[in-house]
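Missing here: one protein chain of the complex. Every other protein chain is in place.
== subunit A ==
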Amino acid sequence: MTNEQGRAAATSTRARTHEPDDGEHVAQLRMTGHRVLVADLRGETIRAVTGSMVAYEGDVTFKNAGMGGGDGFKAAFKRKMTGESLSFMEVTGHGSVHFAVDAQHITLVQLENDTMSVEASQLLAIDGQVRMDVKFSGLRGATSGQGLFTTTVSGTGTIALLSAGGPLIALGVTPQTPLVADPDAFVAFQGQLNQSFVTDVTWRSAVGGGSGEAFSLRFDGHGVVYIQPEER
């Protein structure tokens, strides 16, 4: 089977079970190609979107992480109340597990004692050191159909983000260069950013003659905004 650059798969991937154990091993999330995420597990637990496993080897179990995505009752309650519910499963064991969702591109982001706000539907997996929570994100969600709350991930570790339509685009924001983004293309942001909602509703869009860009997200401050090349 031939594979070439830009394909989902490059080489046959294997569990690295024979490496010496370095004590405090953190589950290794890595990519094979652009659309397949591999987790090498040696007893650790990672969390991934329910149903996203495409193949695995070894002794691995999949368990529903519960309503809070594995972050306890408070998170579960918030999730239930806010509608920002996304079902996660806990993946534990020894072996290698492959994940993929609808051929979407996957990007790994390292968090170093950091917080990131993510659109819940674009979060694929997080490793054991990262926590998930739900937070009020302002009024933007009310009209963009995404709910009033966003999911935040925080801690130190790796998260895997999904982007439909192509690779994720990272856009830097500084106080001199604020950014305005389409809510349907927004995936995540990181840093000291202030998010606000921009409306451009005129009599024209009210009667159906608008440009289709009536609602936008504006980011001010210092940080990075991640955008996908397809609108949800």
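Simple rule for what comes next: contacts are C-beta pairs under 8 Å (C-beta built on N, C-alpha and C of every residue); 3 or more make two chains touch, one makes a residue touch a chain; residues count from 1.
Following the convention adopted for this analysis, contacts and distances are computed from a predicted model.
Per its UniProt record, the hidden chain corresponds to "AIM24 family protein" from the list "AIM24 family protein", "Response regulator transcription factor", "phosphoenolpyruvate--glycerone phosphotransferase" or "histidine kinase".
Across A:T50, A:S154 or A:S196, the residue that sits in touch with the chain not pictured is A:T50. The missing chain, though absent from the display, is touched by one residue of A:H98, A:R131, A:R218 or A:R232; that residue is A:H98.
Touching residues on subunit A toward the chain that is not drawn are 1-4, 6-10, 12-14, 32-33, 35-36, 50-57, 62-64, 66, 87, 89, 98, 100-104.
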